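Contents: one structure, followed by commentary.
Note that one protein chain is taken out, while the other chains of the complex remain in position.
Let's look at chain A:
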Amino acid sequence: MPLRAKVATSVSKTAAALSRAAGRGDGSVIGGWIGLKIDPELLSHLATGRAIALVSGTNGKTTTTRLAAAALGVLGPVATNSFGANMPTGHTSALAKAGQTPFAVLEVDEHYLPRVIDETRPRVVALLNLSRDQLDRAKEVAMMAQLWRTALAGHPDVNVVANADDPMVVWAAYGSQKVTWFSAGQRWQDDSWVCPESGDPIERANGDWWCTGCPLRRPIPQWRVEDEGVIDPRGDWHLVKLQLPGTVNLGNAATALAVAAEFGVRPIEALPRLSTVTSIAGRYAQVDRDGRNIRLLLAKNPASWLEAFDMAEQAPTLLSINARDPDGFDTSWLYDVDFAPLYGRPVLITGERAYDLAVRLEVNGIPFQHVSTFDEALRTVPPGRLEVIANYTAFQDIRAELDRVN
């Protein structure tokens, strides 16, 4: 590593430690930010000599990254940005902090994927899904797919692991010649009714999909979820025991196994490690307080709300919505979510944009009660499980109430 990069790495680690010591943050961004100021090519230098997997997509990337890192741990130390800091500053911090590791698994924000591929020259890129997310500033889904497709076409050596169930992801992955397909399902389909190749309608039936006007159709996946397990490319079924809820996380586990297999890790080796993963930066965390067992579910966009409803038990449910900068200022997406699965559960609402949610639930015919604070919610529900579903900053607010539970 050049001297400038060494200095930058050292300063970066110090800044991260200072940030943590000062209680200003978890240090997952500031260190990288300073390091990149000193050496703009620091991420490249830090990536050199490591076998790297990148994980990107609208939803599930933090969890899948955590699972894939656990699986790769079979082979040796793995650097990873486990706090969800998924832009180049976060990657730089994570690699600097980890020191020399043979492997790294990095979660990458969708917009930054081309740049991070360029700078880290990964062995594997996993593409999970693409759906609408903060459209008041994000690129529309088709543009994102084009961005990925172009980036992959420029790196023919990269092994792509991609979701066969999402037409936008499949089209993007075809930028590469080296694709392994997995089937993780696609609960949200409203962003892929129009073929990204030809503009014709896409039809779906029984888990299959195809374009009505061009040859684009669902590839046959080598990895897929069946019952409570995953079928590997040889056709062997493996029981998957997770501490994470929902079929969505089974799909994430299948993805992690497919990524690990690209490094030579067999499912039978990886599975025990997947079952050790509990919560990730507060997601799925369970906290006992005042006789209530609180479980935290993060839902950032329409697709992930549908997944959260699937994971949550039939128990009192608190929904919390903010619309600060990281959430997007626009709450229109509330009408892209069908809240009907909540019918029959006691529903509480809170957050800075609770009134938007109130009007939405009324239109959906879901009875609810408004509470001003998290404490009031706790007092309102009987002892037992309280499911909490919140969008990004609302989730962080509640996590802070629970002593920043991880």
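In this text, a residue touches a chain if its C-beta (ideal position, glycine included) is under 8 Å from a C-beta of that chain, and two chains touch if they have at least 3 such contacts; residues count from 1.
One rule holds in what follows: contacts and distances are computed from a predicted model.
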Original post:
Which protein name, taken from UniProt, belongs to the chain you can't see among "Cytochrome bo(3) ubiquinol oxidase subunit 3", "Lipid II isoglutaminyl synthase (glutamine-hydrolyzing) subunit GatD", "NAD(P)/FAD-dependent oxidoreductase" or "Cation:proton antiporter"?
Top reply: "Lipid II isoglutaminyl synthase (glutamine-hydrolyzing) subunit GatD"
Original post:
In the complete assembly, which of A:F83, A:W209, A:F309 or A:W333 touches the absent chain?
Top reply: A:W333
Subject >> Touching residue (missing chain; options A:V7, A:I38, A:A358 or A:V405) >> reply: A:A358
Original post:
Per the definition of touch given earlier, which of A:R4, A:R132, A:H155 or A:R385 contacts the omitted chain?
Top reply: A:R132
**OP:** Could you tell which one of A:D190, A:E226 or A:D290 touches the chain left off the display?
**Re:** A:D190
Subject >> Contact set of chain A toward the excluded chain (per top definition) >> reply: 132, 135-137, 140, 190, 193-194, 199, 201, 329-336, 355-356, 358-360, 362-364
